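Remarks on the structure that follows.
Every protein chain of the complex appears in place save one, which is left out.
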Amino acid sequence: MTLVLDIFSIIAICAGTFFFFAGTVGLLRFPDSLSRLHALTKADNVGLGLIVLGLLPLTESLLASLKLVATWALIQLASATTAQLIARALRRSGQVP
Amino acid sequence: MSILQALDIGLAVLVLAVAAWTIFAREAFAAVVAFVAYGLLLSLVWVRLFAVDVALTEAAIGSGVTGVLLIGAAGRLRQAKKSAASEQPSKPLRVWAFVLCVLVTLALAVVVLSLPDPAPTLAPEAAQNLAGTGLGNPITGVLLAFRSFDTMLEKVVLVLAVVGVWSLASDRYWGGAPGTSRSAEPEGTRALLAQLLPPLGILIGVHIVWVGADEPGGAFQGGAILAAMWMITMMARLTEMPPISSVWLRLALISGPAVFVAIGVAGIAMAGGFFAYPAGFAKPLILFIEGFMTLSIAVTLPILVGGPPQRLPRR
Partner (left out) sequence: MTDFLLSSAGFILFTVAVGLVRILGGPTNADRVMATQLLGTGGITSLLLVATATGVRGVDDVALGLALLAAFAAIAFVDNAAAPEPDDGEGANDR
């Protein structure tokens, strides 16, 4: 059982790391600020979610797992909204046609 | 070289690189963003040094509140740019400042590296006497039991800082509210965040204060998170900064140090010494003090960020 959970953790964390890598590649290669913002907020969040999923079997108590999930939910909410705010600021500064 | 060592070296190089960027950035805004990044990475370093309380404080205050303070200052400086241009420090002065900083860094490095091994410390004594206070977190024990006098003085310093900031007001604004009166309607996206985050934030902040007795946490960190939540509602224009003449504001500001000093003085009668706790009552008293300290910090930090009053007082 522990072996299965460990393999699950490893797969989830690998997937999460891949999404972080993809997000950074997007950050480097996308031509304008809005696409970079998109790459950053969406891909990195999925990466965080997968890594949190992978860390859940490794936590010590139910409260710790709940806190991990709460962290992820908080980041989802916060980054979605701040992506909106940043995009508006970009539009105001003339970056967007 | 193990993976942990490689990680540590990579982290150290990253922190140094971001610090260098902060110093050499062309614009104030870029420097402040780099400074906040530096603070967040530094909290990672503190976790590597097994100092989780310090990591929490670094994240909350070093990056959070100080970052907002600096960005507000950078914004005001930008408006005063023309008159400030003539006050830029000259090149020789900057070179001398650089040399002085390098010398101080080298001196600190030499001192730290030449400490005897193991370094002189009171940690074993503190750990042994911790059980008498009823606390499980040695840092809270040091802050609020063994060296409570220092902590009380720190809270008084915060009140003095508020007095200093308020004294920058011009006479006609005295008693008014800080901040210029810009658009007063709540904006959509910010209002959403300001309605969803503070309830969670208040829960998390209070949890961190409560759990600080036995696990990493404490009044300062929890208070900083509560302060950040209040500032979010103010930035979304859902609430306003209170005028500095308001009575509840002033009471909240002084309640922390006042309660602290009162309990310290009461210790003379009840436990035989200034700032001594009666046996068996230490933990409830400490939690009582921490509650008021949290209130004071949560009110003080936004006041400091808000600045001196810039609106006319209402009659």
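So that you can tell them apart, the chains are marked A and B in the order they are listed, and the count of residues begins at 1 in each.
The rule is short, and it goes like this: contacts are C-beta pairs under 8 Å (C-beta built on N, C-alpha and C of every residue); 3 or more make two chains touch, one makes a residue touch a chain.
Source: prediction; values computed, not measured.
Enquirer: Hey, which of B:44, B:238 or B:276 is the one touching the hidden chain?
Expert: B:44
Enquirer: Looking beyond the chains shown, say which of B:232, B:253 or B:293 touches the absent one.
Expert: Answer from the full complex: B:232 touches the omitted chain.
Enquirer: Taking the full complex into account, what residues of subunit A touch the chain not shown?
Expert: Touching the missing chain: residues 6, 9-10, 13-14, 16-17, 20-21, 23-24, 27-28, 33, 36-37, 40-41, 44-45, 47-48, 51-52, 55, 58-59, 64, 67-68, 70-71, 74-75, 77-79, 81-83, 85-86, 88-93, 95.
Enquirer: Can you list, in ascending order, the subunit B residues touching the missing chain?
Expert: Interface with the chain not displayed, on the subunit B side: 3-4, 6-7, 10-11, 14, 17-18, 21, 25, 27, 29-30, 32-34, 36-37, 40-41, 43-44, 47-48, 50, 52, 55-56, 59-60, 63-64, 67-68, 71-72, 74-75, 78-79, 180, 182-183, 187-188, 190, 193, 197, 200-201, 204, 207-208, 211, 215-217, 221, 225, 228-229, 231-232, 235-236.
Heads up, the rule we're going with is that only the chains that are shown with their structure count from here on.
Enquirer: Just curious, how far off is subunit B from subunit A if you go by their C-alpha centres, in Å?
Expert: Each chain reduced to its C-alpha mean, subunit A and subunit B end up 28 Å apart.
Enquirer: Which of the residues in subunit A come into contact with subunit B in the complex?
Expert: Checking each residue of subunit A against subunit B gives 70, 74, 77-78, 81-82, 84-85, 88.
Enquirer: Residues of subunit B touching subunit A in their complex?
Expert: On the subunit B side, the touching residues are 189-190, 192-193, 196-197, 200.
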